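Incomplete set of chains, arranged as in the complex.
For reference, chains read A, B and C in written order, and residue numbers begin at 1 within each chain.
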Amino acid sequence: MYEMGVVRRNIVRADAGAVQRLSAFGSATIHEAMGRVGLMQPYMRPIYPGAHLAGTAVTVLLHPGDNWMMHVVAEQIAQGDVVVAALTADCTDGFFGDLLATSFRARGAGGLVIDAGVRDVKDLTAMGFPVWSKCVSAKGTVKATLGSVNIPVVCAGAFVNPGDVVVADDDGVVVVPAARAGAVADAAGAREANEADKRAKLAAGVLGLDMYGMREPLAKAGLRYVD
Amino acid sequence: MYEMGVVRRNIVRADAGAVQRLSAFGSATIHEAMGRVGLMQPYMRPIYPGAHLAGTAVTVLLHPGDNWMMHVVAEQIAQGDVVVAALTADCTDGFFGDLLATSFRARGAGGLVIDAGVRDVKDLTAMGFPVWSKCVSAKGTVKATLGSVNIPVVCAGAFVNPGDVVVADDDGVVVVPAARAGAVADAAGAREANEADKRAKLAAGVLGLDMYGMREPLAKAGLRYVD
Amino acid sequence: MYEMGVVRRNIVRADAGAVQRLSAFGSATIHEAMGRVGLMQPYMRPIYPGAHLAGTAVTVLLHPGDNWMMHVVAEQIAQGDVVVAALTADCTDGFFGDLLATSFRARGAGGLVIDAGVRDVKDLTAMGFPVWSKCVSAKGTVKATLGSVNIPVVCAGAFVNPGDVVVADDDGVVVVPAARAGAVADAAGAREANEADKRAKLAAGVLGLDMYGMREPLAKAGLRYVD
């Protein structure tokens, strides 16, 4: 799957309208709307609480300890993109800091998702540049080895094609294939449509047992109440 | 120990006065007052800083990837309870979100302690609904398998009987057996009684070495000072 | 290397002026200025965001579950010191809380770096006493076994001699050998001198590819652009 030393310049990004609609939902809702798939591993955490991000993926594949390709991917960023950085092997180094964030932002990036470490988190927080990463580390990297840009990658356990939609918030990072973006936005919308009603009922003390009609299937499954 | 498919409706909760008294202490003080035991593993972290919780445990045992019993336990919550959710095996899925939190709160729960993941943490934070969990994950669950409610459980390494007192804060989660709640509150109070005095002395530059009379036992143990 | 039961009273601290100059830089800059070495493991995290610390190390070697030597090290603290606590084996117990922090501060300590757990983090945060630790745990310790004070230690993977400079922030903890403090401060300053200029260029949309002259070496390494 992985070709090394390749930069794809032309990628097909998900429909902008669908991205816009998806940006209104949380990662949990979108993941449910997709059939409970598409999530990155839960070790991917935002560098500050309340961070939110939705955009189209430009991908970069990095080797441990080497961030050379981060400069290469910068040129491929279009307005509204999210950089998704995958690694060929586990690494906790800090591949990204405030200078690269300044560059990425200038090129139009909304944020970064990286399966490794980042640094300058105080500055990134002050800039309001959202990053989801495996860890924070002051450890720098070299610029010696080629990876690739805009090839399909596996990032934190999720498969990402260039142009896919990435939505990230406090709950995690979810990837929506570009071709399904509209349909998933529809399904997410349908899912949220009656949440307000449910919330009101639950707040009034109605039990999920009754609201969802669970008592009968639970009894059938053998649930016993004892005093 | 674990019976599956059972809901105990009548549990004996710790004395309300003792719970009230215990709520004034931090988890560290209570754990010391119990003889340095009763703590859950330190991987249990609050979803927002400053969260604090004290109440009586209603317990639920869940299987990996299945939160059906969370709806069953909701019905057993009384005012001032804390839901303690244990798992039969490690799982990072998000078993709990804002809808369940709305339901739990409506039933009187003060918070949740769960040895797995939760989601909607932004909403839970906005609600001020405190949760201590192993992780945060947008990953949803199914509703297919019976666990049990209000049986004794092991949660994050701690043994919890229904009705035990749970106190949680930024330092962690401690469990006080219901029968010992009053005695532990007494011991915690005694422990804190002279802390203000100690703090003042230490702030004035008095050394613990002198205040606690450690110089002689240290010398006996063989401590040598060299220049 | 490790002598047990020894307290060295006279240590040579890094030059105060160099410490002062180093305190102006982040841990990432200093680590780069040293040749990309000297960092503790990235699992060392501040107990509150924005914490910053720079000072000279007084070291203490602790055994798992035993914080007796924390009282011994208190006496050796001079104004501007940082206590660096290493462990002879992995342990997550809470070795340090608000009383010890009160004592350490009264003796002149700027903060603590500990390869284990701490507790009372709400109080420590309120005090503004910065701590970098492996974890937070309410679990207390005993006072039964001798370790040592002001011997060379390995803390979270970094070698620390008493008197070395420790700089810590949101990105991690870096250790600068006392003898190199001035030179590292110089190198860090040189490194930051033209950062403002770089940042301005990147913010204007100039690419690192061009600013750093990377296009030719990338092409030589075999990078291919495809459409």
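As a convention for this text, a residue touches a chain if its C-beta (ideal position, glycine included) is under 8 Å from a C-beta of that chain, and two chains touch if they have at least 3 such contacts.
Worth saying up front: this structure is predicted, and the values here are computed from it rather than measured.
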If 3 of the identical protein chains are displayed, how many copies are present in the complete complex? 6
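Keep in mind that, in the parts below, only the chains that are shown with their structure count from here on.
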CA centroids of chain B and chain C: separation to the nearest Å works out as 31
Any chance you could list the residues of chain A touching two or more other chains? none
Contact residues on chain B for chain C in the complex? 26-28, 31-32, 36, 39, 42-43, 45, 49-50, 169-172, 174, 195, 198-199, 202-205, 207-209, 212, 214, 218, 221-227
Mind pulling up the chain A residues that touch chain C in the complex? 5-10, 48, 68, 71-72, 74-75, 92, 94, 97-100, 102-103, 105-107, 117, 119-122, 125, 135-140, 143, 145-146
